[in-house]
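Report on one structure; see the data block that follows.
Removed: one protein chain of the complex. Kept in place: all other protein chains.
Just so it is clear, A and B label the chains in written order, and each chain counts residues from 1 on its own.
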Amino acid sequence: MTTRRALLAQLPAAAVAANLALRARHVLAADKSVTVGIDVPLTGSDAENAILIKNGAMIAVDDANASGGVAGYHIDVMVLDDGTTTAGQYDPAQAAINARKFVSDPNVVAAIGPEMSGCGKAMAPILSQGNLATITPSSTNPDITDPKFAPQFRPAGKAIYFRTVTTDAYQGPDMANYFAQTLKVQKIYILDDGGAYGVGMANAFEEQAKRDGLTVLGHDQLDPREADYTTILTKIKAIGPEALYYGGTSLAGIKLVKQSYEVLPQIIKAGGDGVYSAALVKGAGFPAMEGWYATIAAPYIAENPDVAPWIERYRAKFGQGPTSYSFTAYDGMLVILDAIKRVADAGQPVNHDTVRDAIQSANLKTLQGTVSFDENGDIKNRIVSVFQCHQNEKYPVDDVLHQFKYLGVAPEIT
Amino acid sequence: MAEKDLTERPLGMLGASYAWIRGASPIQWIAPHMRSPASIGFLVAAALLFPIISRNDANIDSMANALSYAALALGLNIVVGFAGLLDLGYAAFFAIGAYTYGAFASYQIEPAWSGFWEPFQWLDLVARVHDPGGDLVHFQVSFWLMLPVSAAVAAFFGVLFGAPTLRLKGDYLAIVTLGFGEIVPIVARNWPSVTNGAMGLNGVAAPQLFGWSFGIGATPYYYVGVALVALLIFTSLRLKSSRIGRAWMAIREDEIAAAAMGVNRVKFKLLAFAIGAGFAGATGTFFVAKLQTATPEMFMFPVSVMILVMIVFGGIGSVWGVVLGAMILQVLQSWILEDLSQWLHALGRLIHIHWLQQVELAQSIELIFGLILVTMMLYRREGLIPATRRVQGLTLAQQTAHVGSGGSAGNPDRLAALLAPDRVPDGPLLDISGLTVRFGGLVALRQVALTVPAGSVVAVIGPNGSGKSTLFNAMTGLVPADEGTLRFAGGNIARLPPHAVLERGIARTFQNLRLFPSLTVLENVMIGMHARLATGAVGALLRLPGTRREEEAARERAMAILEIFGNRLVPRAEHTVASLSYANRRRVEIARALASQPKLLLLDEPTAGMNPAETIELAGQIKGLHQLGLAILLIEHKLDVVVNLAQNVVVLDHGEKIAEGTPDVVRRDEEVIRAYLGRSASVGSAAIA
Partner (left out) sequence: MMNEYTVLLQQVINGLSLGAMYSLLALGFTLVYGILELINFAHFNVFMVASFIGMWALEALGISGQSVILTGLPLVGALVFAFIVTMTLAGVLGVVIERLALRPMRGVRGTAAMITTIGVGYILFNIILLAVGADSKNYPNPMPNVDWDLGGATLRLREVLIWTIAVVLMVGLHLFVTRTRLGKAMRATAQDAEAARMMGIDVDRVIVTAFFLGSALAGAAALIFGLYYNYTSFIIGYSAGLRAFTAAVLGGIGSVAGAMLGGVIIGLIESLGGQLLAVRWTDVIIFSILVLVLVFAPSGLLGRAAPNKS
């Protein structure tokens, strides 16, 4: 009993010593460094996209560090997981803890993330209190940057929730305009996947569709855990709309695409940026995916000549193709790095306050074009791009850039 | 209170680690009677000083979450641990508490302004908000007010969801609660006007104290969490050691026996659901006030399972155990595994192993939960800190003591005061006529008539299967009577539930012993007194002088009743009945029945399984009870006991009364002999003593 107890007593001491040793080595390595946080749900059903975001951001960091850092500062990255297995996906409570970790670490000057708006709602007040800016590449719920909710989400007043993607207030409605004006459909049926993002998209789409004079024949909800959607698809088939709009992610999306191919092969099918997803295309496959419309809340980037080599590098480095969030994450990180550089060049100390101000005044050319933010933190460029999925056998099936054909910009809402 | 003293328990590896963590060595420096206060003092100091020591906002937030889960674990412990009702949908009450606060403290619900709201505005519960479309009402009810209000709302739903489960057995009850647990988040998702649906609440208000808003920093919330958990621990402990707690544990151990001893099962099960749900409702309010948002996904089945794992791990039924279990698992999840993963990443970078850098231990927390559930159930069902206390060994003197039959001979006046029935009516005490009980096609009792005069002993005999126990069951409401009248002490007892029959003054023992196995002898006996005590939940909580006096008096009475059986039970008063010998368990059952101050005592084969010496002893004790004025209805097979004790004997065969009279008359009766032996008297009369 004494020996066992003595051994047990030594364990914590050993752990502490090892911990300190590792940290010490790390601290000695760099002269000057700053830390950028990355908060994504690496656990649960959103893990796919989380990794793609992280990878996109990491390319920018690795590029910067490889060329000697930014204004002499080495960029460290603190990746925190805001998904928990109990929630099975993103968890706002965990995101709140992560935000506190960022804020209380003096080395952290800015962050990328979160992926999901539910986490954003929990993080925003904390970030505002700590005056730490975060740039989200994919959180599209408009409430967080809505001035109406400013007392709740940014109690300290300044914008801290920046986006390199435009919100659901535009993506869904612009697509409704596209339906009305370009596709000229009249009768539609709407489905969502019950999640925060999907419901937001579908509802915004529905409101605008009605304003555009379209007939919404119904709006029902899929359960992502359920396997069989033939019931609702059969019902839709009997009702006979010309088009189907889906707000949601690939969890329900894959099954929907597959099963609607069998039950409703002829009608027009569309979705938001949840459809423009490598996981969805890979999971549903062709011919089921053929013809699906998708939108992304960003300008079309493939026209940018820098993009193709970037994709090559991404694929070489991570073994899989990027998706739209990878670009927006990369862009966000570029903005942060640029902000750090401008602060350092101006002779100011590099901390979260100065970096936030620099981000606010950003005007930077990135993969998606010029990025700048309005006073709420939203990206000024509100372009929504429309794509259609056509099988391109020359490229791997999860290469969204090549499996989706760019059709143009969706008509903006007035 | 001996829960905390673990140093002498047989310890496995887990227990040894725990003892070490708890500072087994330092604790031995403190004198035994100071150990409990010292431990509590240490814990309180640690809890209060933690934010000052840690200074890390994220860690403090983590601990605040851990405290929330500890509070939830305490609530579920009341339902599952105390009352034995497996609730698999507990997260529903957490959700109800959260959304109730959210409804009244956010911008979610904004009805149009009208004069109706003015008094509320004056009370500062709502504010008038200007809006281009017409003024609106903004709810801003204070967090401190909402804590008890949400608890009450959740308690209401606890009763609502619990009511359908009252008659279900354990696993069906679990499934129904699981069903409700699933329905609540679905409703939350599909009721956007109140909950903002899947997108989650926006801007739930932070608590305010004297005009100062809590804001974002985790520290004030942490202290509120500590206060909440302390309050809930206090409540749990007070309830556990009160009449309420005993009633719950009786229900958990043996529901039928509990009812037969006067516990109103419906009332207490619903009370357990209500209080358990109330805990969760208050915690939901706290959690959401801290997070300032809520989404339906935060309240689904995995959360219910997580709380269950916490209490299984910590020790079902043990208040400190479940708190410890919750804290350990939550800290493991959000802190230790995270840090361990970062440490492994650093190690991976150091020694250039790629997969180490990718490992995320936090992702396997649910796998760990599953493993904990299975291993705890298989190997240590009582959890880290078991709820049942350890048994103090008997001293050598006690073990080798002469058996003194004590009791009646010792202090007849005192016993008379304890047990003698207060008011004895004229006429027969018990009057049954035409009693018929059918089980499907089988007629168990047919037109049975029976009277027991006040203060007499009547024996019921008959071959096996003649319906004797069914008679008792019909009398005590455990089995419905199809026909017949049952009158007792001038009142009708025909359709009464078992606990009401006990209240009227009939107490029984069971043929196959129905004690409460993991409770002590003393607790078993005190449950017998349940119907004669008056302490309710509030009284148990506050422990006013009246309640304390009642408890002490009850304890004394229980000990006095145990003394009837000499030194057989008294030294074993704090032992669990499962550890007693068979004969002693029979005695405890009788003691328990006596504790309810019955007018009529129903003994179902009280001497079954006893050897001749024990039989004689018990018969003597029963006679003593009779001499105090108790009426006794006795089922017995041992005819010498019957002859010794009974004034009147009723013989049943195949559900019918075939003979009645004094013992001498009955045992010579032709019918009786034929019933027992299958042949007529002339052939086998010598067989009966």
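We adopt the following convention: a residue touches a chain if its C-beta (ideal position, glycine included) is under 8 Å from a C-beta of that chain, and two chains touch if they have at least 3 such contacts.
As the structure is a prediction and not an experimental result, all values here were calculated from the model.
Of the listed positions A:K258, A:R313 or A:H402, the one in contact with the omitted chain in the full complex is A:K258. Here one chain is not drawn; of B:V374, B:A553, B:A613 or B:V665, the residue touching it is B:V374.
Summary of contacts with the chain left out: across A:P92, A:G200, A:G283 or A:P411, the touching residue is A:G283. Only one residue from A:P106, A:P147 or A:G240 touches the chain missing from this view: A:G240. When the whole complex is considered, the residue among B:D57, B:E366, B:E551 or B:E614 that touches the unshown chain is B:E366. One chain is missing from the display, and on subunit B it is touched by residues 84, 86, 88, 164-165, 168-172, 174-176, 179-180, 182-183, 186-187, 190, 254-256, 305, 308, 312, 363-364, 366-367, 369-374, 377-378, 381.
In the full complex, subunit A makes contact with the omitted chain through residues 44-45, 47-48, 85, 194, 218, 220-223, 225-232, 234-235, 237-238, 240, 250-251, 254-255, 258-259, 262, 279, 282-283, 285.
Keep in mind that, in the parts below, only the chains that are shown with their structure count from here on.
Separating the centre of subunit A from that of subunit B, both taken as means of CA atoms, is a distance of 49 Å.
Interface residues of subunit B, counted against subunit A in their complex, comprise 16-17, 20, 25, 56-58, 61-62, 65, 107, 189-190, 197-200, 202-203, 215-218, 287, 290-295, 297-298, 300, 302-303, 306, 333-334, 338, 343, 346-347, 350, 360, 362-366.
Looking at the complex, you find that subunit A touches subunit B at residues 1, 4-5, 8-9, 15, 18-19, 22-23, 25-26, 42-43, 81, 84-89, 91-94, 96-98, 100-101, 103-104, 117-118, 121-122, 125-126, 128-130, 141, 143, 149, 151-153, 155, 194-196, 198-200, 221.
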